[in-house]
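Rest of the complex left out; these chains stay put.
Chain naming follows the written order as A and B, and within any one chain the residues start at number 1.
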Amino acid sequence: MNSPYHASPDVSPEWNLADIVDQLRQSREIEHKIRYLDRVRELPSRETLVTVLDGLAATLFPTHYGRCRLTNDSIDYFVGNTLNATLNLLFEQVRRALYFSEAPETHDKQNLQAKAIEITRRFAARLPAIRSVLVSDLHAAYQGDPAATSISEVLLSYPGIKAVIHYRLAHAIHQLGAPVLARLISDIAHSSTGIDIHPAARIGASFFIDHGTGVVIGETTIIGERVRLYQAVTLGAKSFPADPDGKLTKGIARHPIVEDDVVIYAGATILGRITIGRGSTVGGNVWLTQSVPPDTNVTQAKTQED
Amino acid sequence: MNSPYHASPDVSPEWNLADIVDQLRQSREIEHKIRYLDRVRELPSRETLVTVLDGLAATLFPTHYGRCRLTNDSIDYFVGNTLNATLNLLFEQVRRALYFSEAPETHDKQNLQAKAIEITRRFAARLPAIRSVLVSDLHAAYQGDPAATSISEVLLSYPGIKAVIHYRLAHAIHQLGAPVLARLISDIAHSSTGIDIHPAARIGASFFIDHGTGVVIGETTIIGERVRLYQAVTLGAKSFPADPDGKLTKGIARHPIVEDDVVIYAGATILGRITIGRGSTVGGNVWLTQSVPPDTNVTQAKTQED
């Protein structure tokens, strides 16, 4: 709401642009790694992905994230048109992302384009199933929070739901073969909710995160059904195995398995490839690096004194 | 800053839209709960609420959140016009929100409209009083942070102040009878500050939250005057009483009472309907589930080892 008539300086200073531009060019050229990447001219666009995510949300829940005044006469036209526009945008983003994950020798335009169409088409076909799981998540949120008064309220104002919708879409994209795009979607959700779920994690139905700020769920985490988390819960790795050259080994299972019906309270930190048995409860601020059997109630050691 | 001339694919693929649209319709129809909600056609709009909040901030602090070049000649015109435009928008949002909180048998348009006018008018009348409390909060921030150099800096760049302004507006709207709207305002503040204050919580004057990411203040919390919190403090519920059917009982007092002049350091977790006596200090990372008398200094057990 700043007006366009600020007082501003009387002068038009010069900034030695030519020198700085020259040094910046040299800086780009020195680093070969970065320069190489410069040749990939078309990166996925964060702004376009935000539009894609809004479009998918409108497609899945048209009366909440779409448009007012949808009628029986018009709702399918709205859904179909939004879906088409959104998939066309997504397809192009998938195509760009494939330059990152596919082997360089396959970087023929026709080939990547065909692959992007295939991925996008499969993703589209999964949307009804994704919607079904999201409905289970909505019910879990409504039933799990004493403060929730309706499912519409949950859809409109729960960051945990926003994070889960983004996760389920990102997970499908990750599985179908566009991991860079999936990471970008995770980061978009992270930025607006404070909840950081790696798209490769596997999470069952009826999942609910309350409040959520600071939650981190790592790449190889497996979560069962009807699990509930609170803010600042970490499901992380305990250590990063390195190969003999000291390089981190990528892709090893290193995050927890959380079985069905587990509740993990705020601030709990659970690290390593351990298993939290079904029906267990992990108390707030608990630090846990060993598996626990089903139906265990893990609480923090008596730590407060005065 | 993405340009409009990206290279994009040469083809216009088809996506089997008819099938997916059909399955999505079936998915909506199967779940009766969701379908019922579909009939409520006009949900509160998050985008409009953001405009309302900007307008209220401009009304309360016109030289900081409003417009440059306000003069004695013009400032009241700016405030009056902004207030009018903002209240008209708010009124409509209140009207929509009442469909959630009012009993269905009162859902006559004339009735809810009249109620929305009444709520909005009362809210408007409270704005000068809300402004006074916010000034006390500003002074608390300025005095409580050694790094603060002026009140203008606090207004411009402190997430804690942003969260408190949103909270005080949301709290008034909650009290006046539009709780769903109040929750939406909370979530807007939560998303941009990482601070999650339930609008039903009661918080006294001269309140300050520093840094703030991860702070959670629950629905039935009561906070006195001159209280200061740091990041990642939780004022939460210890357990959720369920009725004999296993359903959570809603609305029971289950969050802490924090009396005047208490300071709670980063990461402290305080759970349940306990009382932190006036003048007490709760140390960082402390886990507290029992009341403490006034002027207590609660610190964490010696937990670091090497």
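In the analysis below, contacts are C-beta pairs under 8 Å (C-beta built on N, C-alpha and C of every residue); 3 or more make two chains touch, one makes a residue touch a chain.
A quick note: this is a predicted structure, and the numbers were derived from the prediction, not measured.
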Where 2 copies are displayed, count of copies in the complete assembly: 6
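Everything that follows uses one rule, which is that only the chains that are shown with their structure count from here on.
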Rotation angle superposing chain A onto its copy chain B by C-alpha atoms, nearest 5 degrees: 120
Complex interface listing, chain B residues touching chain A: 2, 6-13, 15-21, 23-27, 31, 33-34, 37-38, 40-44, 46, 54, 58, 65-69, 100-101, 179-180, 183-184, 186-187, 190-191, 194, 196, 198, 213-214, 216, 219, 232, 234, 236-237, 240, 247-252, 254, 267, 269, 271, 285-290, 292, 296-301, 303
In the complex, chain A residues that touch chain B: 1-3, 5-7, 41-42, 45, 47-48, 59-60, 63-64, 68-70, 75-76, 79-80, 83-84, 87-88, 91-92, 95, 113, 116-117, 120-121, 124-125, 127-128, 131-132, 135, 138-139, 143-147, 149-153, 156-159, 192-194, 211, 213-214, 230-232, 266-267, 284-285, 300, 302-306
